[in-house]
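Only a single protein chain was left out; the remaining protein chains are all shown in position.
Should a chain be cited, it is by its letter among A and B, assigned in written order, with residues numbered from 1 in that chain.
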Amino acid sequence: MSILTWARTRSPWLIHFNAGACNACDIEVVAALTPRFDVERFGALIKGSPRHADVMVVSGSVPRKIRDRLKRIYEQMPTPKFVVAVGSCAISGGVFQDCYNVMEGVDKIIPVDAYIPGCPPKPEAILDGVVKLLMSAGY
Amino acid sequence: MSIEEHTKIVEDLVKEFGEENIYNTKVPRAYRAFAHVKREKLRDIVRYLKEEHGFVHITTISGVDMRENYEVVYHLRSEGFSFSLKVPVPKDDPKVPSIVDILNGAVLYEREVNDLLGIFPEGHPDPKRLILAYDWPEGVHPLRKEWDIQTIREKVDGKRWGKDVE
Partner (left out) sequence: MSEREFVIPIGPQHPALKEPESFLFTVDGEVVVDVEPRIGYNHRGIEKAMESRNYIQNLYITERVCGICSNAHQTAYTGAVEEVGGIEIPERAKYIRVFMQELERIHSHLLWLGVAAHEIGFDTMFYYVWRDREVVMDLLEEVSGNRCNYAMATVGGVRRDLPRDKYPKWHKMLDKLAERTNYYIKVASTEKTILERAVGVGYLGKEDMIRLSGSGPNARSSGVPCDIRKLTPYLIYDEIPFEHIYVDNGDVLGQVLVRTLEVVEAVKICKWVLDNIPEGEIAVKFNPLQRLPEGEAVYLVEAQRGELIHYTISDGRNMPYRHKIRAPTLGNIPSLVERLKGGYIADIPITIAGIDPCFSCTDRMAFYDEGKDKTWTWTDVELSKYRKEWYSR
């Protein structure tokens, strides 16, 4: 594989965006950093700016007000970029499917590469999803 | 405090303002009371409760669409005793006087009732839109009983959609 792919898959930098979630998925994503689960052993770091990131981790059923912000942040990331949808609200709206302000699913706004189901998914499931994404990208 | 002391507070309020301004009073258990209040006397009653009986904390303001009119419910609290004042508002004149200068903590709750039910707080310093999206159309107040999920989606997105449509 090319050296670029080798470099990119061994140190994916993540950005985490909460698109109107109840916070359960977000604290499991942050718990994936902590010493017991430790996503940093795969080379992943959580960064603050979308311009430094390779992978965007999105959680939440997307309410109307945050739709444009999500698209803006996706467009600010440099290619090649991946999107991971965490939690059943990000996949299809989850338990909020019949609510007037909810766009059901992140993939109606931006293209998604990996889905991690659960409500909320355990940190081990999030690590498993991230590793599978890296393997499919050529790890 | 016991249920007798709470009932005494409610009776003192009725004696001060009269039965035509406060009616349907209920004290279902200790620490809870409900009463209907006329819209014109709302500010005087809230000020009296704050100064005489120590109701300095406002928990929230709820708006309800009872089919023949609206009701705005003010939940006040004094050291554990929660007193809910219900103000009937006619549908053709959806306005209430604002109580922000008496109880400063009510500033965001009145904006929320304005967004979701369309009841305007007169005298509020900044009655802007609070929680609905910036491109949400005017006049669509989701909590009114005339709107349901599919009619809101038709009005805002231009079409009905969802799992029970196709």
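Throughout what follows, a contact is a pair of C-beta atoms (placed from the backbone, for glycine too) under 8 Å apart; a residue touches a chain by one contact, two chains touch by 3 or more.
Nothing here was measured: the structure is a model prediction, and the numbers come from that model.
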Inset, instruction - Mind listing the chain A residues that contact the chain we can't see here? - result: 17-28, 30-31, 34-36, 47-50, 61, 63, 65-66, 69, 73, 94-96, 98-102, 119-120, 122
Inset, instruction - State which residues belonging to chain B touch the missing partner chain. - result: 28, 31-32, 34, 56-60, 62, 64-65, 73, 75, 77, 79-82, 84, 103-109, 112, 116, 130-133, 142-143, 148-149
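By our rule, only the chains that are shown with their structure count from here on.
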Legend entry - Complex contacts: residues of chain A adjacent to chain B: 63-65, 97-101, 104
Legend entry - chain A-facing residues of chain B, complex: 132-136, 142, 149, 152-153, 156, 162-163
